[in-house]
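Remarks on the structure that follows.
With one protein chain withheld, the remaining protein chains of the complex are depicted in position.
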Amino acid sequence: MKRLLLFLPLVIAVSLGIFLAAGIGKDPTKLESARIGKPVPAFSLESLNNSTQLLNETVLKGEVALLNVWAEWCPSCWDEHEYLMRLSKEKGVRIVGLNYKDQRETAFSFLDRLGNPYDEIIFDPKGSLGFDLGVYGAPETFVIDADGIVRYRHVGVVNQRVWEEVLQPVIQKAKGNS
Amino acid sequence: MYPELGQVSLILALLLALLLSGVPLAGALTGRDSLQAFARPLASGMFVFTGLAFAILTHAFMVDDFSVAYVANNSNSMLPWFYKFSAVWGGHEGSLLLWILMLTGWTLAVAVFSRRLPSTMVSQVLSVMGMVCVGFFLFIILTSNPFDRLLPNIPADGQDLNPLLQDIGLIVHPPMLYMGYVGFSVAFAFALAALINGRLDAAWARWSRPWTTVAWSFLTIGIALGSWWAYYELGWGGWWFWDPVENASLLPWLSGTALMHSLAVTEKRGVFKSWTVLLAIVTFALSLLGTFLVRSGVLTSVHAFASDPERGTFLLALLGITVVGSLSLYAFRAPVVHVRSRYGSMSREIFLLLNNVLLVTATLLVAIGTLYPLILDYLDMGKLSIGEPFFNTTFSPLAVAAGLLLGAGVFSRWKKTDGGWLGRKLLWPLALSLTASAAVILVYGAFKPWAFVGVFTAIWVAVATLWDLWDKSASRQGRLYGLKRQSRSYWGMVLGHLGVAMVMAGATVVSNYGIERDVRMVPGDSAMVGDYEIVFTYIGNRRGANFTAQYGSFDVLLNGEKISVLHPEKRNYPVGMSVMTEADIDGGLFRDIFVAIGERISDEAWAIRLQYKPLIRWLWLGALVMAIGGFLAISDKRYRIRAKNQVKVADSSPKVGSTQATGATS
Partner (left out) sequence: MRYIQGALLLLILCAFGAQAEVREVYDFETRAEEQRYQNLIAELRCPKCQNQNIADSNAPISKDMRDQVYRLMKNGATNDEIVGDLVGRFGEFVQYKPPVDRRTILLWAFPAIAVIGGVLIVIGVAVRSGRRDQDESALSPEEQARVRKMLAEKDQSPRD
C-alpha cells in the first residue's frame, strides 16, 4: 500500500509532461477575442474615401463579412494584402476595412500601390474603434455575421492556409446560422 | 578549420559520456574494479573535450569569425572584447554549451573530491552524471550546434549582441545560475546511486550535503544577480516580476532549500530518507524544467530564448526520460520501512519537517502558478495571466510562516524539546522583535499591516538566530573563544538565516515604502521623490564604443544639500537599430535613488521616471550573505574528517544495506 504512494510523484510528473508536450509549438501570444458572440461595438467614424460620410455599425450587417484591421505602417499588412485582393476578387468575400491609426494620404498611397479589396473602409485615425474591438496590433481580421455579431478574430497575416483552415469554416458556419 | 575541431571535440566528449554512463556502472554492479577504474579518466576526458569546444567557440568570438552562424548572430566587430567574451553565452547555443561545460565540470569535481568514498558509490554517481551528459551532448549536437557555418556567404559583420545583454550583469549572471542548476545534478546522481545500490543511509546524506549546499549557493547568487541586472538594466526599477523564467529559477531554489534542510535531518538522525531522496530528484528535475521552459517557447516571457518546437520536443523528451526513469527507480526502490527513531512533537526534526511543508508548498505554488495558464489553455478553458498580484497574495503568507517557524526552530533541539522551555526561551526574542519592528515602522512613517508583519518576521528571524549564537557561544574562556569554537557549518547556518532576514526586510520595505513617480521635466525643473529633491540640470550627447547616447544630468539634493549627480542615458545602438534606456542610480545601503529618462514630450520637456527604493540593496546583499553562509558551511572540516570514518562505516555495513533492500521490496 505504502509502495503505491511512492508512485504518486511519477504519476504527477507524467501528467504534467502531457500538458507541457501539448504546449510545444503553440503560440502562447495568440489570444481569443473577448468580443466573440457579441455585437460589433457602436461607432460613428468617417469613411476613408469620403470624409463627409459617417459610417456606423450597420455597415457590418446584412451579410457575413470580414473586418480587416490594417494600416500603411504595418509591415504584415503589406504581406497579406495580395491575398485579400484574391479573396475579394476571386472568391467574392465581402471585406470591410478598418484603417487603424493611419493617415489618409499614406492609406491612399498604400491602396494605390496594392489595390483596394474593401467594400467599405472605416477611417479610425485614433484607433478608438480598434480599442473597443480589442485590437492590439494590426493586422487582425474579424469574422462578422449577418447580424453584426463577432464570430471569430484572427491575429496576424491572412493567407491561403489561414483562409482554408480557419476563416472559411467559420464563415460557412456563420452563414448557416443566420 | 577551428570550428569543425570544436564540433569534433563535442562528438568525442559525447562518446566519452556514453562510456562513462555504462562502464563504471557495469563495473559497480558486477564488482569488477577494472571497469570502475575507468570512471575518473573518462570524467576528466569529457571535461577536457568540452572545455576545448568552449575555448574554440570563444576564440571564434574573439577573432570575429563570422563564418560561424552563432558568432554572426550574437557578436559584432565593434563590440568591446569583454562583451565578445560574454556573448559566447549570449544566445541559445552558446549558453547551452556553457551549461554542458559546467555539467562536465561538476562531474570532474565529483571525480576529484570523492577519493574517500567507496568506489562502487563513486562509479555509480559518475555513471549517472554521464547519462545526464549524454542527453545534453545529444541535444547540443543534434539540435543546437554552435559551430554551424554560414558558408559560402560569410557575412561582412555580425548582427551584434542584444544591447540589453551588453552588461557586466550578463557576464556573471548566467554562469552563476547554471552552476546552481547543474550543481543539483550531483545531489541527483548521489540519490540515484543510493537507490540503485540500496544504501540510502546517513552516509549518503552526508556525502550529498556539501554538493547540494554549494550548488544552492551558486544558484542563490545567480538569482540575485539576475534580479539586480533586471533592476538596473531593464530600466524600470523592478526587482522581481514573477515572470515564468524567473519562476523557473526560483523552483529549484525553493526545493533545493527544502532539500538542504531535509538532508540535515537525514544526516544527523537517519530519518525521512525517502522524502529526502525524492527532494533530491525533484530539485534536479525542476532545474531541467526551468531549462525547458526557457528554451521551448511554451510560455511567454521577456527573457525567453527564441522558441523552436524541435528543441522544445527534444528537451521535453530529455526531461521526460530523466524524470520518469528516476521517479520509477524511486517508486520501486525507495525504502518504505520506518526508521523508528524517536523524536518528540516539539523536536527539531518536526520543525524541519514543517519547514519542508512550507518550502514544498511554496515550490508547488510557484510551479502551479507558472504552469496553470498552460493547463487551462490545453483544456480550452481560456487564456489567463497569473502574475505579480497573485503571487504576492499567496506567496507572502508562506514566506512569513516559514520565517516565524524558523525563529522558533533555531532554538529547538534534536529528539525532544520541552515545550514550556521553548516558550520561555522565545519570550524575550519576541518582545525584542516586536519593539524593533515598531521602531522600524515609525522610521518609515505610515503603518501598513503587511509591512509590519514582514518587518517583524525579518527581525524575528535575525534576533532568534543571533540569540541562539549568543547562547551557544557562552564560554568560560570568554565570548570570543566561544564564538571561535562554533563550527563553520554552524556559522554557515547563522549567515544563511541572517541572509533570509535581510531579503525579507528588503522585500517588505521596498514594496511597501518605495515611491515611483513619472514626471514631466524641462532642464532647470526640480521634483521631489520622498525626501529627495531631483534637479534636472541639462541634457547632452555622447558617443560610446558601439552606440550614441543622449544623457540627462540630474542633481540629487537632500535637505538642500547636493549628495550626488546622476546621468541616465538613452542609447542608440545603430547595428541592431535598437534604443535602450540606461537608468542611473545613486545607490546606498539604506536607499537607492533611481532616475531614468524617457520620451521627449516636447522640444524642451522630457518624461522622467524617479524612484525612491528603500533597503532594496538588502535583497541582493542578503542573497550574498546566504551564499557566503553556504560556502562557509561546506568548508567545515567535519566533511573531510568524517568522510574518512564514513568510508569505514559504509564498507563495514553491507548487512544494513541488504536489510534495507529487503525492506524496500517487502
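Per-chain numbering from 1; labels A and B assigned in written order.
Going forward, a residue touches a chain if its C-beta (ideal position, glycine included) is under 8 Å from a C-beta of that chain, and two chains touch if they have at least 3 such contacts.
All values derive from a computational prediction rather than experimental measurement.
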Selected from B:108, B:140, B:203 or B:549 as touching the chain missing from the view: B:203
Hidden-chain contact residue, picked from the options B:387, B:478 or B:540: B:387
Touching the absent chain when the full complex is considered, from B:67, B:473, B:581 or B:635: B:581
Listed residues A:39, A:115, A:137 or A:156, member touching the removed chain: A:137
On subunit A, residues whose C-beta touches the chain left out of the figure: 29, 31-35, 101, 127, 131-134, 136-137
Residues from subunit B at the interface with the omitted partner, ascending: 69, 73, 91-92, 159, 162-164, 201-203, 234-238, 241, 243-244, 268, 270, 300-302, 304-306, 308, 337, 339-345, 350, 353-354, 356-358, 360-361, 364-365, 368-369, 372, 376, 381-390, 393-394, 397-398, 401, 516-520, 576-581, 596-599, 601, 606-609, 638, 642, 645-646, 649, 652-653, 655-656, 659, 663
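Convention: only the chains that are shown with their structure count from here on.
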Intercentroid distance (Cα basis), subunit B paired with subunit A, Å: 42
Subunit B-touching residues of subunit A, taken from the complex the two chains share: 2-3, 6-7, 9-10, 13-14, 16-17, 19-26, 28-29, 31-32
Of subunit B, residues touching subunit A in the complex: 274, 278, 281-282, 285, 292, 296-300, 309, 312-313, 316, 319-320, 323-324, 327-328, 330-332, 334, 336, 371, 373-375, 377-378, 382-383
